[in-house]
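Report on the structure given below.
Left out: one protein chain. Kept in place: all the others.
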Amino acid sequence: MEPWHTSLVSAEATSLRIRGYDIAALMQKRGFAATVFLLHRGRLPTAGEERLLNGVLVASADHGAGAPSCAAARLVASGNRQSLSAAVAGGILTIGDAHGGAGAACMTMIASVIARARDLDLTIQEAADRLVDESRSAGRRVPGLGHRVHTVDPRVDVLFSMARDAGIAGDGVAAMQALEVAVRSRVKPMPTNVDGALGAVLFDMGFPPEAGMLLFIVGRVAGLTAEVAEEYAREKPMRIKFAVQYDGEPPRELE
Amino acid sequence: MEPWHTSLVSAEATSLRIRGYDIAALMQKRGFAATVFLLHRGRLPTAGEERLLNGVLVASADHGAGAPSCAAARLVASGNRQSLSAAVAGGILTIGDAHGGAGAACMTMIASVIARARDLDLTIQEAADRLVDESRSAGRRVPGLGHRVHTVDPRVDVLFSMARDAGIAGDGVAAMQALEVAVRSRVKPMPTNVDGALGAVLFDMGFPPEAGMLLFIVGRVAGLTAEVAEEYAREKPMRIKFAVQYDGEPPRELE
Amino acid sequence: MEPWHTSLVSAEATSLRIRGYDIAALMQKRGFAATVFLLHRGRLPTAGEERLLNGVLVASADHGAGAPSCAAARLVASGNRQSLSAAVAGGILTIGDAHGGAGAACMTMIASVIARARDLDLTIQEAADRLVDESRSAGRRVPGLGHRVHTVDPRVDVLFSMARDAGIAGDGVAAMQALEVAVRSRVKPMPTNVDGALGAVLFDMGFPPEAGMLLFIVGRVAGLTAEVAEEYAREKPMRIKFAVQYDGEPPRELE
Partner (left out) sequence: MEPWHTSLVSAEATSLRIRGYDIAALMQKRGFAATVFLLHRGRLPTAGEERLLNGVLVASADHGAGAPSCAAARLVASGNRQSLSAAVAGGILTIGDAHGGAGAACMTMIASVIARARDLDLTIQEAADRLVDESRSAGRRVPGLGHRVHTVDPRVDVLFSMARDAGIAGDGVAAMQALEVAVRSRVKPMPTNVDGALGAVLFDMGFPPEAGMLLFIVGRVAGLTAEVAEEYAREKPMRIKFAVQYDGEPPRELE
């Protein structure tokens, strides 16, 4: 019977290599974000790419106990009470088209704006205007804009400026910002949300659209594991909660 | 109805804070491993703690397409074909007592060796010897020793030496090494495996036992997302595989 | 490499047999509940066993959109929006020690009451009294008694009377009722809940304890699939709900 062919990892009696690199070297000389990049792209990141990917993962890490993925993880933890991994998995299942997965849709949309600008010899703003006009006619929402909670999403400008500082911001960031401009003038002001910013910078880093969801999952699992640990530590089993109250540290500054 | 109380994240209209720190500052000045530490411990890591946690996460990242969690993720991807998160979740569910979760059992065992040494005024080696004797009498296996694939696990010495270099190695590493010595002289040579090494250094970093499983999950999701992406890219749907063949990069050196 | 050995199903080019029986015969001459029994027990049920198992499965089918498993399935459906099976799986993950799994704990407890009565030559009531006394001393709750919502659980008496009518009620039902009596006189009135009734009748049918959870899952998936279908049909994506309002059929009678 035919085997799985894989180019990711080779495990032998005395060695373990990721994409050809000795795991011991990766542990000592590089770190986790570089390994995430290596696994998904087949090469190690530059210093700028590594900083930006760290920004993407931190931006995705958590959004409070009431975010759908966090609430689902806590609900599973509250009933299951046997398996930590079941609770984390329950949170991950909640990620898809309507939660955490819009980054992938944004990357596809950004690619289409750029292709249209190139093929029809338009500016990126003109191509974005046309796409928004068509979406309005078809009654489709433009992904990556607007947020349930944030009027200004604090993660967006940081991602864009980190991408610029690293010399990575390119057509992807330009296209997303052109889409925000087009929607503001044609529909109403809807600021770019974290999905849009994340999709734009991942596009400019050369990731394929599905990475918009997969890297969000990598980041979010940091928060999901902490939410599950807190649920076990602080809540009684079989307790369905219907609101969230923050009682942790007040605002504090990084040194 | 009573709300969830949480000390992890506060999300407001224009701000998002993790344990009180502005997310923008965490994205720009720190990175993902530091945020994982912050979420789980409530404070930022020292430089040594951050390096060591990076080592732990990289050590957990992947072990090849045939590892149970990776094989399960690929099997789900092969049948489901609709949801990337379902495939990643399928891999995470495979993590538990018998796969990826032994780090937690090792941390509990290490704590018991250390408590016994202190309470009975024994050396750590004497306490480890007694625990191994009792395990043998009771027919219990000692967790954290031996591996299906590796005669020498390349991740173990690195974790221990990283912990020493960071000045973090303490009673936890000593207890795990004493257990290896005790089993070698009483049963047969069984080298410490990655679960044992991971449990020992997380113990010395001050993490609670459940972190032995939760941080393994954070690391492994890097590999699971890449395995799922490769399954979609390279394999036909509904293809059950029964072996693994590596066809990626040959061994190469980090610069 | 060694194969999985299985005694459940054999699939060949022109035949499919469950426990040796042709699937076509099972489809035409028996039905789903009989097949569930056959898969789990290796033989077909008597008419009485089949009726009682149907009662158990219907009793487990659903408990409203706010039950933890149903709420988790809806939350996953609301965010994921790609995979129906992911939402059903999210609901199933919520089932464990604190939700839907107490039937298994009850079966173990019932077995212990019966063994103690036999070994110490006690009546079942005397054995139940002692177990409750010990649980009180140890500060342990007795599973299978009391309910968040129901003062009288409408499923309990029906399961007991169906078991009696089928000539199946035996020591299991007696032990559970003795435990209710013991708790009423020693602690406070706490009526047997569905977990207790389900555990008692499954015990008397000869199922092992884990069936207390597995058969609850079989029943509950009827409700979970319907909850997921209703969530897709009636709710917008990414909608976190915090209460449940029933707006369906008013009470009606079976003809």
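By written order: A, B and C. Residues from 1 in each chain.
Everything below uses one rule, namely that a contact is a pair of C-beta atoms (placed from the backbone, for glycine too) under 8 Å apart; a residue touches a chain by one contact, two chains touch by 3 or more.
Every value quoted in this text rests on a predicted model; they were computed, and no experiment measured them.
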item	value
Partner chains on view for the chain not depicted	A, B, C
Residue, one of C:Ser85, C:Thr108 or C:Gln125, that touches the chain absent here	C:Ser85
Of B:Gln28, B:Ser78 or B:Gln177, the residue in touch with the unshown chain	B:Ser78
Touching residues on subunit B - with respect to the absent chain	66, 68-69, 71-72, 75-76, 78-83, 86-87, 89-90, 93-101, 148, 237-238, 240, 242-243
Interface with the undisplayed chain - residues on subunit A	1, 80, 82-83, 85-86, 89, 93, 242
Residue numbers in subunit C that touch the chain omitted from display	1-33, 35-36, 39-40, 42, 44, 51, 54-55, 57-59, 61-67, 74, 83-86, 88-90, 92-96, 100-101, 149-155, 157-159, 162, 208, 210-211, 213-215, 217-219, 221-223, 225-230, 232, 234-235, 241-254
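As a convention for this text, only the chains that are shown with their structure count from here on.
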item	value
Distance between the centres, which are taken as Cα means, of subunit B and subunit A, whole angstrom	23
Rounded Å distance, subunit A centre to subunit C centre (Cα mean)	39
Touching two or more other chains - residue numbers and ranges from subunit C	80, 82-83, 86, 89, 93
